[in-house]
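With one protein chain held back, the other chains of the complex are shown just where they sit.
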Amino acid sequence: MKFPKIKRVTKEQKVEKQLNITKEVRKIEQRFEFLRIGLALIIALSVVLFIIALVSDDPLFAIREMLLGPFSSLRRMGNVIEAAIPITFTGLAITMVFKTHRFNLAADSAFYLGAMVTLMVGMYSPLPPYATIVIGLIAGFIAGGIVGFIPALINFKFGANELVVSLMLNYIVSFYVKYLLNYVVRDPYSASLQSYPMQEGINLGNLVSGTRIHYGLILMVIVVIVAFIVLYKTKWGYALRMTGLNEKFSKYSGIKVAGVVMLAQAIGTGIAGFGGAVEMMGLYTRFRWLESPGYGWDGVIIATLARGNPAAVPFAALFLAYIRTGADILNRTTNIPAEIISLVQAIIITLIAAQAFLSKQKQKQIVKTSTVVEQAGGQ
Amino acid sequence: MPKEVVLEMKDITKVYPNGVVANENANLKLHHSEIHALLGENGAGKSTLMKILFGIEHPTSGDIFLHGENVKIKSPLQAIELGIGMVHQHFMLDEKLTVAENIILGMEPKKGLSLDFKKAEQMVRDISEKYNFKVEPNKLVMDLSVGKKQKVEILKALIRGAKILILDEPTAVLTPQETVELFEQLNILKDQGHSIVFISHKLKEVKEICDRATVMRLGHYQGEYEVKNISVAEISKLMVGRDVVRNIEKKPSKPKNIALKVENLRVLNDELKVVVKDVNFAVKKGQILGIAGVEGNGQRELIDCITGLESEYQGKISLEGMDKDIKVNVKNLREHGMNHIPEDRLTYGVSAEASISDNIIANRYDKKEYNKNVLQNRKKIVGLSEELIKQYQIKTDSKDTLVRMLSGGNMQKVVAAREMSTDMKVLIADQPTRGIDVGTAAFIHDRIVELRDQDVAVLLVSADINEVLEVSDSLIVMYEGEIAAYFEESKSVSEEELGLYMLGIKKMSSEEIKGVSQ
Partner (left out) sequence: MELLEIFANPSFWFGVLRATTPILFAAMAALIASRAGITNLAIEGIMSFGALFAVIGSWLTQNAWIGLMTSIIVGIILALFLAYFHLKMKADEIMVAIAINLLATGGTIFILFMLTGDKSTSAALNSVVLPTISIPIIRSIPFLGQVLSGHNVLVYIAFIMVFVMHYLLFKTPLGLRIRSVGGNEHAAESVGVFVHKTKYIGLALSGMLAGFAGAYMSLGYMTVFTRGMVAGRGFIALAAANVGGRAPIGSMFSSMLFGFFDSLGNNLQRFSIPNEFIYMIPYIATIVMFAYFSHRRMTEKKRVNKKLAKGQISEEELA
């Protein structure tokens, strides 16, 4: 009688099989993250294009203007890039704040205040231009930092959650900036409501002729790199990341959680203030914003897309800037208002925040792969 | 006159998807008008068996007969319909609602559109009178003592028609006075025809109130007994015993000076019950002091105080080399040489969403060694991670793998790697090998002994008899927040004797225990 040969699976083979499964699962998870983001973007765009088609007299023209418009000239491509700069800063700001799992949304008014503070520095500073620019940037950062620190401090001292406080603060700071515009820096001789100009030479210089892209782009890249380095290569960034992932574990390991959380919110929001300073000195000589430009909210969307990775923020910002510019072009060439992109924003946030989005498919894949590897390993 | 069998659980086996066998051919026979003890240590399988009875879990094989009829209990709601009620250890009450509101939730009496509060109050009064439970229907649950909260939980089950009541470690949260009251009430219930499953490890109480007992050990059924016909010593022997006798090779310990001293420690829990009562002991350098005892006897609170995770306590805890004026927090304790392998692996031991490498450096990330000015010293960190992965045989394809993808054993190895690889004075190892494969457990034990030979003071808390007898040099037993026994030589104690102290049957006098603080 012949007995079938029994394949003996040695312990080493079992362990290797397990490791292979882990590797495969990791790949699947990464793949699905990209899939989720990609699908969310596609769905968001599709819905908007659908609405455009409904509302427009000449849908094809409208869609072409929106999707291809930004590439149609050097100036327009410049618009995309220059629009990406401020929202990269706020995107970084929110990314940093969200790492602590606290919803401090003060970045919006921090940006607004940062721009105003820089304007005032630019108006009054007795120092030579280069020094003034540096002071302006620092002032913007500090102003933003203070704005972000307040909700964190109030939470620490009084237990009132940062969300409501930061939202209230947005209004308060905005009003303060408007006060400064109306009463302190206003140019009484100009027809529209705007401030005095900053002094000669207080600007960040043109980087690409034929566009409005300024040296702020370089600053932006530097800040992204610094943020990435701080977050992933310094001990402070390590403490921040670990606190965000598991506060209890961090406390048990000896990390001073309360301090980390407050500092992260201050510095993160400070970046938004810095962004305001850059925007002011990069594109304008006078302060003209009657309302906060709302870049803080764009920052939330970008932070959602970037999934917590500073390196991904500029790309998410570019995408958002691209659709923004497209919507602006659409606005100018057709009767469709640019506000249509709020639909894009809403869909993107909702789909990406929905953990269950595609999770069933992901689970099926993981189970399938595990069984495949399980069976294959025995060979 | 034999009593009717109301419930029979026959040959219940439960195997979890990850391979763990929680129950293997377990049996339970419950009679009418009976208080039936379900005995076993932690991990014996009694909770699982009851989860199956209450529909929270489903058996892999086996049957349940209710009044002779084969039933499949698919959910707690179904269990309730069948007349089975469960009082969990952690109460399922809404603190902000009143007693009556909690009891009638889901079966609210109505008057038109409104809730008939009068009727609800009446319903609660009626049922509490019937069973002589004194509760105030209109009091807020959060204002009640623990004993009263438990009564509310029981009433919740009774008002829904439960004839079979499962009580999970009911006296764990009660004061002695409340326990007396509870027993009175249980007897009333029994006289009215109810059947009660009393899950416990406190043998004295079992002797007092229970008629019959089913013993389980490591998922296996150890038999059913008439409580009055069996001695506690015999029960203890059935419950407590090692499956694997592992002899650990170790040189005799040479204890030096005291590294950690606990004096008159007293801790209140959130419900203001005294859970650690005047505990005194000292751990010396070069010594492994084990704390044996069934989980839930104050060990967790004790360790939380020692390791700085809990700051509200009375008494004194001193770590050698740490002055009184240095604030007691985790950071300072660690700086002064205390390392801690926590009992709750997933919450405190690791950060599941972080990499192995990030987990390993958590207790030393801010040291000069691993930082070059502003930036972290990548090379050193990678070197450390790879070294430790190798040394502790952590099975992974990369140091960057997220810890949640590791098996339980490997996760614990990550914790061990982190906590056992720095210069330390004291190591607190709390249930270090719970739920871990034999190989890894042996590895960790060997490492503990190694550290002890390097003059580290080790405090080993374990509910595993084998571990605590083999690994510790000296050991104490904790029961109900107190030290019940102290053995200078672990080798001098037998399992049986240890069991008697663990289950509250015997207790040493303070004279006999004195030695543990010297």
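Each chain gets a letter, A and B, in the order it is written, and its residues are counted from 1.
Note that in this section a contact is a pair of C-beta atoms (placed from the backbone, for glycine too) under 8 Å apart; a residue touches a chain by one contact, two chains touch by 3 or more.
Note that the coordinates shown come from a computational prediction; the quantities given were computed from them, not determined experimentally.
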| item | value |
| --- | --- |
| Touching the absent chain when the full complex is considered, from A:118, A:345 or A:370 | A:345 |
| Contacting the left-out chain in the complete assembly, out of A:49, A:167 or A:283 | A:167 |
| Absent-chain contact - pick from A:96, A:121 or A:300 | A:300 |
| Subunit B, residues in touch with the chain not shown (by the definition above) | 76-77, 80, 92-97, 101-102, 105-108, 110, 113-115, 117, 156, 160, 175-178, 268, 272-274, 312 |
| Hidden partner interface residues of subunit A, rising order | 55, 103, 154, 157-161, 163-165, 167-172, 175-176, 178-179, 182-183, 291, 294, 297, 300-301, 304, 337, 339-343, 345-347, 349-350, 353-357, 359 |
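In the analysis below, only the chains that are shown with their structure count from here on.
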| item | value |
| --- | --- |
| Inter-centroid spacing, subunit B versus subunit A (mean Cα positions, whole Å) | 45 |
| Touching residues (chain side subunit B, partner subunit A) in the complex | 307, 309, 330-331, 334-335, 340, 342, 347-354, 358, 361-363, 365-366, 370-371, 374-376, 378, 395-397, 401-402, 405-407 |
| Of all residues in subunit A, those that touch subunit B in their complex | 15, 18-20, 22-23, 25-26, 229, 233-235, 238-239, 241-242, 245-246, 248-256 |
